[in-house]
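The complex is shown incomplete by one protein chain, all other protein chains being positioned as in the whole.
Entry: chain A
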Amino acid sequence: MATEANGEEGGLVFHPLDQFIVEPLFGNAGDPIHWYTITNVTLWMALAVLAIIALFVFGSRGRAIVPSRTQSIGEILYGFTYKMVEDVAGKDAIKFFPYIMSLFMFILFANFLGLIPMSFATTSHIAVTAVLAAAVFLTVTIVGFVKNGAGFLGLFWVKSAPLPLRPVLAIIELISYFVRPVSHSIRLGGNIMAGHAVIKVFAGFAAIAAISPFAVLSITAIYGLEVLVAGVQAYVFTILTCVYLKDALHPSH
């Protein structure tokens, strides 16, 4: 690959984004990618799914009153997410708990699996995060209108503001509402992509003997930061979903 070739030449030409290339798992790198092609995206999403099943289905198969370690982790994640949905979105949002739990677990596991060296970070792709954010946006908007009817538009009509200001605020609120899915998706994808790219840049520096100790230390430090980012971004995505859901269920300010 290009990066390896450059590394051997010792030049400072990096390809930190090569790690994000979507490639078919079987066949040549240049083969066209159809929607059904089995790619590295498929592999790493499948691993995330398997990890989730392993944790939640096989981990809890004992249904033990005194839980095993794996079951305990599953229960902690369950309790954490349940409490978050209940506290942030309200008690009537509990029926969306499986949906939010699925989102949270997928992003969490995809983020952490993406941190394995040589792996592929599915959540670093805007296509993935945009679909997740769009799904949340659509769900929230539909739920808002189904639950409140036209009253959902009260979200944009700030009753506590003076009357002349309200149309201006309504425009601002409307824009911010439609920017939500954009920020929601780019925040996650951008964070994961930037972190992985930075690690790769420092990995390129490591090829130069004089600064390689510094580069290796930096990779270690940034990797630690990325572990934090992986958890925090999954949490942020989920808690924002809860906040949006609360707006949909209770649109009054």
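Keep in mind that, in the parts below, contacts are C-beta pairs under 8 Å (C-beta built on N, C-alpha and C of every residue); 3 or more make two chains touch, one makes a residue touch a chain; residues count from 1.
Everything that follows uses one rule, which is that contacts and distances are computed from a predicted model.
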item: Protein name, per the UniProt record, of whichever chain is missing from view ("Anti-anti-sigma factor", "Carbon-monoxide dehydrogenase medium subunit", "ABC transporter permease" or "ATP synthase subunit b"); value: "ATP synthase subunit b"
item: Residues of chain A in contact with the chain not shown; value: 1-2, 5-6, 9, 11, 13, 15, 17-18, 20-23, 29-37, 39, 41-42, 45-46, 48-49, 52-53, 56-57, 60, 63-65, 67, 71, 74-75, 78-79, 97-99, 101-103, 105-106, 122, 124-128, 131-132, 135, 189, 193
